[in-house]
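Apart from one protein chain that is not included, each protein chain of the complex appears where it belongs.
And now, subunit A:
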Amino acid sequence: MNKEWPLWEIFIRSQHGLAHKHVGSLHAPDAEMAINNARDVYTRRNEGVSIWAVKASDITASSPGDKEALFEPANSKVYRHPTFFPMPEEVKNL
């Protein structure tokens, strides 16, 4: 039997209207305790309004070997990059 607690990835939403952002990972025996532990490990400095805990084993990640196929094509198509649009000062968090 595996005695290690499973690994959880923790996402915190820093304020209403923003997306949950990955802040790190921790070990916990189950989802409820993962939230409790996240409170202790990641939210002691007023970080957010909401916590998500996701089992790390439930995340499907792209392989580093696929980097070229996934990301390279965009590099030669500068028109895809939104750098030509001046952003108004008022628009934040974009």
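One rule holds in what follows: contacts are C-beta pairs under 8 Å (C-beta built on N, C-alpha and C of every residue); 3 or more make two chains touch, one makes a residue touch a chain; residues count from 1.
The rule is simple: contacts and distances are computed from a predicted model.
For the omitted chain of this complex, the UniProt record lists the protein as "Phenylacetate-CoA oxygenase subunit PaaI", which is one of "Hydrogenase isoenzymes formation protein HypD", "Gluconate 2-dehydrogenase subunit 3-like protein", "NADH-quinone oxidoreductase subunit K" or "Phenylacetate-CoA oxygenase subunit PaaI". Residue in contact with the omitted chain (choice from A:16, A:44 or A:77): A:44. As for the chain not pictured, it touches subunit A at residues 5, 26-30, 32-33, 36-37, 39-41, 44.
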